[in-house]
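See below for the structure under consideration.
The complex appears here minus one protein chain, its other protein chains still in place.
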Amino acid sequence: MPSKVLDLDLADDPGDVPGLGAYDRAFVLLRWRGLPIGSVWLDVIDGRLPAADLWQAAHARHGRAITHAMAADALPCPAEPPLDDVSLPSATVAVCTKDRPDDLRRCLAALCALTPPAHEILVVDNAPSDERTASVCRDFPVRYVREDVKGLNWARTRAAREARGEVIAYTDDDATPDRRWLEALLVPFRHPAVAAVTGLVLPLELETDGQELFEQYCGFSRGFRQRVFDARRISPLGAANVGAGASMAIRRQLVNDLGLFRVELDAGTAAQSGGDTFAFYRLLSLGHRIVYTPAAIAWHRHRQSPRDLVQVLRSYSVGTYVFLLRCLLFHGETGAIQVGFGWFLGHHVRQLLRRAIGRANAQPFGLTLAEIQGVLMSPWALWKTLRRERSILRGNATAALPATEA
Amino acid sequence: MRTFIGTYDIADPAPTLWGAEGYGRLLVLVKEHGWPLGVLRLRHDPARTTVEGADLQLALMNQLGLGSGTAAPPPPTGGSEPTVPLPISVVVCTRDRPRSLRGCLASLRQLDYPAHEVVVVDNASRTAETADVVAETRFRYVREDRPGLDWARNCGLRAARHDIIAYIDDDARADPLWLQGLARGFAAEHVMGVTGLILPAELETDAQHQFEIYGNDGMSKGFRARRWIPGQLPPLSLIQVHQVGVGANMAFRRKILEQIGGFDTALDVGTPSCGAGDLDILHRVLLAGGEIRYEPHALVWHRHRRDQAGLERQLYSNGRAYGVFLLKRWHEHRISRRQIAGFVTRIWIPWLLGRLALSVMGRHRLPPRLIWAELWGATHAPWAYFATYRHDRRLRRRFGVPNADETAASGPN
Partner (left out) sequence: MPRISIVIPTHRGASRIGPTLAALASQTLPHGDFEVIVVLDGPDPATRQVIAAAQPPFTITVVEQDHAGAAQARNRGAAAARSPLLLFLDDDMSAVPGLLSAHLRSHERHPDGVVLGCFTQPRAGHRVDLLADGADAWWADHFAQLALPSHRFSFRDFCTGNVSLPRERFVDAGGFSTEFKQAAGEDYELGIRLLRLGVRFRFALDALSVHRYAASWAKSLERAREEGRGHVIIARLHPEVFPALSLRDAVEDGPVLKGDRPLRLTPLRLAAAPALLHAPLRMARALKLRRQWQKLQGASRVCAYWEGACQQAGSWSALQSLVQDMPLVPIAHHEIEFDLATGFDQLTPALTAAAVDAIRLRYGPQPIGRIAPQAGAESLRTAHVRHALLGRLAPRFLAARAPLDRGRHAQREHTLVESTALGSAG
């Protein structure tokens, strides 16, 4: 059953929302004067969403945040905001795309509407099969770069080399950033210790069952509270919890110096995913700080078919385990063994058992089996990626992988 | 778990206790127009910063029997307000505790009483910090070089100018109405001594909470005034004289102290006896025929030992000192030795052993090592008794004070 995705600001006092006849449920993002405070699921009654239900659900789930926001309105702002002296760094927005011109068009339209606007917008066309992407880019004030080595990570590396801003903000071509997305991502960079910032990713639409299942089983949202991550707070092996590549910004200097994306990982490679996770891992393990800020919102268009969901889950599984194997073998992370086994037993096996005894919200067999399949494929995938990586880097004269630690 | 200590005056229209955040329990002293009525013990949510009257209503009803509909409690059967305020000398004996002393003197500065003076007796402090602390105030400073709390008390007795001498410990703080409470007790001419209420000044550590449990409300003797009239004393009260009062808050008329020869310099803190100077003086005042009143309006806040090691030492000292006290009474033979023996064998030792047994079985709130400390101290009492009088003789020889001159109490020669 399709659900409508709504974006409502409670401070504007929205009334009933009409025109929802085609939907059974609504997924509502709640804001207060532009800042997101939470999300709620609501039932649609007679094609409209009653405001009373909205307020009641909002108070029930996010009462504390709303109280805080209302109290903030009641008290005048302090006279001397201390951080306004420090200006935001210049930023390049980079979109890496392959053969998805329609999604890209929507994304670029959103990027050109950013306020304040980005220093530059860069599109990296990764091993395209035709000229459609290039023609879409001509309609927008963006820089177009073509990277023929197939692989999302290589495209990201290329973007970091070509970009001119101090910070490089990545987004996926199937994501639609919010108007203030970039500004929200850049604010934490005022602190010199912050190396990367990730944002909140919500579903753009939930029209099909496939999209709903995707949101349920691998949603990107990490919550509505700002969180700070460093090696002391979480294990770097848990870098997947830090954020998603669909909405992240990293200091460009670090991307280049540390070679964060110079590995054969993520879409377009045998590992299929995990490029962003690996970058976050590198940053955390070297002692840098990553901030997750829910104020930076990007709307991601999930895959529509349930079959795609199976494929996506398998690819996430492969990517995760390739990442863990890399950490274990090349970075001496003995903790990866524990994490790998723990995840296998704690998630995959547990979901199988729960489904076996018939729990309500257990993951369907098909999905869990696809994940396990991914786990089993991972050693072979790792070998293939290593081979390809070596050949790419040998062919590329200017690069050597940064020395791994002793 | 920390306990917040606050005061609540029921005559106040909208009383609020502030500063209770972070505390899990409350100890509220209920006053009426400034006079203590009783104490409430409650649980508290550490996240709340205030305690309001409404929160206390139920406890007031259950624990003290006070409610909006009931009548005010009857006035305590104590003295009445004297028409002319009796002049009182406050004596603080201290040794090497300048920071605590500063707190005590700060509270004495806030005393709300017209005719009083304060004398600080520095009992052989090793540094000059005590003198510095006293110099910051306008109180009199007197030095007693002979170490021993009872030496210091006698010195204070001599240095004081007024007829009534009130003693307070240097780790205690006086309530502003303390002297008024004492004066109420002394309103009747024949009253020779007044002891007062002692409540804990802070309950921040486990050791302080344990001390409260140990003494069944610590050092407090309750909120009802009592009269200890010689000749009409309950049986054994001359032996169980700790029920009459505590040395941290006691006052006497000069003439009874001079009549009985002052404090026994061989006893109390600073000598091998480790205590019992207050027990001894209360006993001797009663024996000499002087009436003692317990006046709960005379309020003093005492800071208990914060650390476990200090608490163990304190309980050990209590056991040892009480044993020394009993031995002195035995030697004096002014009360029946059979009574003393009977008390020790039938009441005191069984009580100590019983508590120890309960604690070992886990049925007592105090750990066994604390109860054992008191018992262990009691076993050292005989040795301590001989040692303390020997120490006293040596001290007198060293300072050239003959036994007969000094108003000393009896002891083994």
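When the chains are written out, they are named A and B in that same order, and each has its own residue count from 1.
In this section, a contact is a pair of C-beta atoms (placed from the backbone, for glycine too) under 8 Å apart; a residue touches a chain by one contact, two chains touch by 3 or more.
Here the structure is a predicted model, which means the values were calculated and not measured.
In terms of the touch definition stated at the top, the absent chain reaches A, B within the entire complex. Taking the complete complex into account, A:L258 is the one of A:V95, A:A169 or A:L258 that touches the chain left out.
Interface note for the absent chain: among B:T7, B:Q63 or B:S100, the touching residue is B:S100. Residue in contact with the omitted chain (choice from A:M70, A:A109, A:L329 or A:L345): A:M70. Contacts to the hidden chain, counted on subunit B, fall at residues 14, 16, 18-19, 21, 47, 49-50, 52, 97-100, 202, 204-207, 305-310.
Against the chain not displayed here, subunit A makes contact via residues 13, 51-52, 55-56, 59, 67-68, 70-76, 78-83, 85-86, 190-194, 228, 230-233, 235-236, 258, 285-289, 331-335, 402-406.
Rule of thumb we're sticking to: only the chains that are shown with their structure count from here on.
Between subunit A and subunit B the centroid-to-centroid distance comes to 69 Å (mean Cα coordinates, whole Å).
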